[in-house]
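Left out: one protein chain. Kept in place: all the others.
Chain naming follows the written order as A and B, and within any one chain the residues start at number 1.
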Amino acid sequence: MGYDWVSFTTDYGLADGFPAVCEGVIARVAPHARVLHVSHEVARQDIRRGAALLAQAVTYLPRAVHLAVVDPGVGTARRPVAVVSPEGVFIGPDNGLLIPAAEVLGGVTAAYEITEFYLQPVSATFHGRDIFAPAAANLANGVSPADLGPSIDLSELIRLPAPVTTVEPGRITTEVLGADTYGNVQLAATELGADPGAVVHAQVGDRSLEAVVGRTFADASAGSAVVLVDSAGQVAIAVNGGSAAAILRAQPGDRVVLLLAG
Amino acid sequence: MGYDWVSFTTDYGLADGFPAVCEGVIARVAPHARVLHVSHEVARQDIRRGAALLAQAVTYLPRAVHLAVVDPGVGTARRPVAVVSPEGVFIGPDNGLLIPAAEVLGGVTAAYEITEFYLQPVSATFHGRDIFAPAAANLANGVSPADLGPSIDLSELIRLPAPVTTVEPGRITTEVLGADTYGNVQLAATELGADPGAVVHAQVGDRSLEAVVGRTFADASAGSAVVLVDSAGQVAIAVNGGSAAAILRAQPGDRVVLLLAG
Partner (left out) sequence: MGYDWVSFTTDYGLADGFPAVCEGVIARVAPHARVLHVSHEVARQDIRRGAALLAQAVTYLPRAVHLAVVDPGVGTARRPVAVVSPEGVFIGPDNGLLIPAAEVLGGVTAAYEITEFYLQPVSATFHGRDIFAPAAANLANGVSPADLGPSIDLSELIRLPAPVTTVEPGRITTEVLGADTYGNVQLAATELGADPGAVVHAQVGDRSLEAVVGRTFADASAGSAVVLVDSAGQVAIAVNGGSAAAILRAQPGDRVVLLLAG
């Protein structure tokens, strides 16, 4: 039956025309397909960040082939894969990038190594163009994922380590998932267990700040910090009119301790 | 009768997938609608800049629902609104962002508070996704603006203060509307009252430059400044191969004095 939409997520940046070249490949193979560009500014080669971004976006996207490429191992032995979920198929490198989003859409039900439909000659450095985009376009045209190549045992798929969150009385230890354009720092924790107005001490390495528990950014006065559950359901630290990411110099994977005062 | 197009303007940035999530919401509700991305790099939370950008673009856009979100007050009591003009409907926060573009399309003829079609649960921090995109998509499907929620008295709509320009002999006092990627500084004034080749002294705070009155950027020699009426009909200061915005450190709303020599 195919797909009307191909969603597209990379760390290619927008300056060099790499996403457009892939969109062109899709347009030549599957002219009916509409490409929905999720982001091409995932932090360079940051698989964790790309995985979190796609997982948080995917439920809001239309039924689609989800093409995602953050691929520091391009040209090495890492496999190109199609990961099937009940509500969409994911195309990209076998490095953990695709799994969290597939879990959001109901879990991984099958996976295939992509060995067919390559653009020839295949370059060693641009598999988005030569392997992944043609695979996505063929799925959009109604090709079955099983026709992309041999089945992969699901236990063999590379998975990112799950972020660890531990909750103790008055203390949450968790990890940074990422920071957005606004400088809001998103954490792996999903609950705060503190009332609005309470004060939280947030610590990342030797940096820290005090934040008030709130519901929206304006719950902190200008220049002050608020900690809230964000629109993706994650605990996040924000500075009203400023950047929590800059103050905390928070990177994906950094350990964060939240101490609840009182 | 609905709309074929949804134009979309925000300060979300392109890195985090926020515009794509909204586009996904629109695609799920109104698959026929085509999204025309105007800009997602409006200076962060700069309502004035967003309003000017949309007002200067809108006459060149196709007939559309115009979705715009620059929304420092998200999650507070500020209202989500639909603003109706003779040639298009605007969806966004009631903070002044939408009005200048609506004026360009013939003026505000009706306004409604958006209380229907929310995505549930509504987050406190991402109304673009949960309130504004669904409203825009429903309008694209042919829902009437009056079905989005209760009518608002037009006098109650929040409006930005109009920029002030005063013209005296040999002296124009005006305001910065914004600066573009090229470093060209756009002013609220629309006429210079000086002949090509005349010299203008432009002052912003304690910064200043001398510029020649011209028609296009190349009317100044490399590294020199030109003052011209730009493609939006506004007086603008440019440096050929350089950045007037960097030299003048000009911010939206800054007061500018232009002294005409002679």
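In this text, a contact is a pair of C-beta atoms (placed from the backbone, for glycine too) under 8 Å apart; a residue touches a chain by one contact, two chains touch by 3 or more.
Every value quoted in this text rests on a predicted model; they were computed, and no experiment measured them.
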item	value
Residue of B:38, B:148, B:212 or B:239 in touch with the missing chain, whole complex considered	B:38
Residue numbers in chain B that touch the chain omitted from display	4-5, 7, 9, 14, 36-42, 53-54, 56-57, 60-62, 180-182, 215-218, 228, 230-231, 241
For chain A, residues in touch with the removed chain	12-18, 20-25, 27-28, 31, 44-45, 72-76, 123-126, 129-130
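To be clear about the criterion, only the chains that are shown with their structure count from here on.
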item	value
Chain A and chain B, separation of their C-alpha mean positions in angstrom	31
